[in-house]
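With one protein chain held back, the other chains of the complex are shown just where they sit.
As written, the chains take the letters A and B, and residue 1 is the first residue of each chain.
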Amino acid sequence: MVSGSNFHRLPEPEHKGLTMTFDGRTIEARGGDSVAAALIAAGVTETRTTPVSGAARGPYCMMGVCFECLMEIDGVQNVQGCMVQVREGMSVRSMAGARTVSDAGNTHGG
Amino acid sequence: MADPVPLLIMGAGPAGLAAAQEAVAAGVGALLLDEQPTGGGQIYRALGEASGERQKTLGADYAAGAPLLGVLSDQGLDHQPGATVWEVTPEGSVYYTREGQARAVSAEQLILCSGALERPMPFPGWTLPGVMTCGAAQILLKGAGVFPARGAVLAGSGPLLLLLAKQLIGAGARLVAVVDTTPADNYRAALMHLPKALRTPGYLLKGLSMIRTLSASGVPWYRGASGLEAIGDDAVAALRFKVRGRQHEVVCGNLFLHQGVVPNVQLSRSLGLEHRWDELQRCWRPSLDDWGASDLERVAVAGDGAGIMGARAAEAHGRLAALGALKRLGVLSENERDRRAAGPRGVYRREILPRPFLDRLYQPHPDYLHPADDTIVCRCEEVTAGQIRKYVELGCLGPNQAKAFGRSGMGPCQGRVCGLSVSEIIAQARGVPLEEVGYYRIRPPIKPVTLGELATLEQPEDA
Partner (left out) sequence: MARPSYDVIVVGAGLHGLSCALNLAREGLKVVALDKDHPGRHASGVNAGGVRRLGRHEAELPLSVAALEIWHRIEQEVGDSCGFVACDQIKVAENLSEAEALQARVQRLRQLGYDHEQWIDEDELKRRVPAVAGHCVGALLCAGDGSANPFRTVMAFRRAALSAGVEIRENCPVQALRAAGSGWRVDTPDGPVDGGAVVNCAGAWGNNIARALGEPVPVTAAALMLMITERLAPFLSPVLGAAGRTLSFKQFDNGTLLIGGGHRGTAQPECNRSRVRFAGLRISAQTVGALFPQLADVRVVRSWAGLEGMMPDHIPVIGPSGRAEGVYHAFGFCGHGFQLAPITGRIMADLLVRGQSSLPIEAFRIQRFAGIADTAAVDTPEQRISA
C-alpha cells in the first residue's frame, strides 16, 4: 500500500537523484540509498506477501538480518532490498509468496 | 589453495576497524571482509560519506567514529566490502560471496567482529508492514538521511530508544508518542549497579541529556507500558497498550521497536565455539579469554559479538583481540603485546563499567520473553508462541527438536530473529533454566548462497 509518505529527507543537496520503478510505479531515490530505504522514503510499507500465509510484510531491520525485505530486483527474485544499492533505472517488484521457477529453456527464474 | 593470509577480520565495525589498525601498525597484512558497501559497521554506518547535516542530526558519538575509518585506505590492509561470509571452518577456511562470485580463503588467525542485532520484541501485530526496529530508523538516517517526519511512535526499552527520540526530534520529526516498556521494578533493581556506572559518568550524562530533550519536546512519553498490540490490516495504523491498568491507543503510520541488542552469534555458533548464557544481559556469549581468544586456537571474537559492550569498549576489545592474534602469529613478543595492550585494556575496563547498570535497567519486559499464544515468534515461518508451547507438551525439549515438530528457525533468517524467543518460551514451558534448553544448532551457509555461486566456487579446500 502506498500513501503520501510520512518520511522526509534531511536537507542534503549534494546527493545525486536517481529513479527506479516499484511494481511499475516510478520512485525517486538518491545515490547511496538502499532499495528498501528508497521505498520507505517514498511511503511504501508493504513489499511482499509471505509464502506461508500470504500475510503482508515490509522491511523490518534494514541490516540484512530479518529477510523481510525480499524483493525481485532486475528480474532476480528473493533479494534483500536493504542490502542492494539503488541504480538508475532499476526495476523492482514485490514478491508474492514463494519465488517461481520457469520451465526449461528460460534461464531466468520465473 | 593460495597461501593463508596471516590475519582475517570479519566485520568492519569499531572492533574490526580497531583490530585492522593494530595489524597495520604491526606491519601484518590483514584481510578485512565486511558485507556492507562501506566500512563502519552499524554504529558508524555510512559515516565516511555522511554530510554535515547527517552528522549533526546523528550527534557527536556518530561523528566520533571518523578516525577509525582511516585504516580503510591504508595500503597495508586488504578491505573487501560487499563480501558476505557464509562459512568459517575451525581450520581457518572462510567462504564468502562478493560481486556474485563465491570464493574461499584461508587464514592463520581469524577475528570475528559480527557485532550485535536487535533483541526480538514479539507482540500481537509486530509483523505488520510499517513496524520496524529503532535500529532500522537509525539506518534510514545514516544510510539515506531519511526520517519519519510524522506519524511515528517509538516503543520499547533501552538507550537506543531515547537516542533515536532525541535524533528524530532534532531532525524536526513530530513524534506521536514514546511508549517506554521498561518495567518500574528495573529502576530499583538497577540502583545497586549505579555506583559502578558513575565511575564512567559520560554514558549517564548522555542519557540525562536524551531524557531532557524528550521531556522538553512535549512528545507524550508513556512509561511502564505493557500489553502492546499493533493494529492494522495491511499496515500498522495504531498501537494499543496499557499503563497502570489504563488502556491507551495511539494512531501511527510507523512504529519503531527496541528491546536492547544482543550478540550476533551465528558465526561463532557455526564454528562450534562454546557459548554461555549471560543472565544479566539475557543473551548467549561465546566463552573467551582476556584477549578475546576462543577455545579454537585460530579464532578470536571481538566487540558486541562477544557480549554487548558499546562502541568504545568494542574498539578497545578489537585492539586486544588483534594484539592477542599478533602474539599467536609470532609477530609480537608477549612483552610487546602487553605493552601495546595496556592502553586499550584500561579503556575497555572503563567503558564497560556502566554495563551492569544499563543491562539491569533495560532487562526486557517478560511480555517479550514469553509472549501470548497467538503471537508470531518465528516471522519467516509464521510459527506462534502457542505452537512452540504445544511442541513442549508433545515432548519437545529444545529449539533443535522444535524443528522436527514445525518449521521454526528453518526460514531464510536462519533463526536470527526467533532464536532467543524460542529458547525462552521452551525454557519457561519446561520450567528449566534457559542454559539447559540451549539454542539452535547453526549450520552453514551462515547467509544464503545461490546454487550458481556454489557451482562456481573458486578455490575450494582439498577437492
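Just so it is clear, a residue touches a chain if its C-beta (ideal position, glycine included) is under 8 Å from a C-beta of that chain, and two chains touch if they have at least 3 such contacts.
These numbers come from a predicted model, not from an experiment.
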Exercise for review: Check each of B:Gln21, B:Gln36, B:Thr57 or B:Thr89 against the chain that is not shown and name the one that touches it.
Suggested key: B:Thr89
Exercise for review: Write the list of chain B residues that the hidden chain touches.
Suggested key: 87, 89, 95, 104, 404, 407, 410-412, 414, 443-445, 448-452, 454-455, 457, 460-463
Exercise for review: Just the residue numbers, please: which parts of chain A touch the chain that's not shown?
Suggested key: 51, 76-78, 97-110
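We take it that only the chains that are shown with their structure count from here on.
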**Study point:** Inter-chain centre distance, chain A versus chain B - centres from mean C-alpha coordinates, in Å
**Key:** 24
Check your understanding: Once bound in the complex, which stretches of chain A touch chain B?
Key -> 1, 3, 6-12, 14-15, 30, 32-34, 37-38, 40-41, 45-47, 50, 52-53, 55-68, 70, 78, 82-83, 85
Exercise for review: Note which residues of chain B are touching chain A in the complex, please.
Suggested key: 35, 37, 42, 46, 49, 51, 53-54, 57, 117-118, 127-133, 135-136, 139-141, 143-152, 171-172, 234-236, 253-254, 264, 379-382, 411-413, 416-417, 447
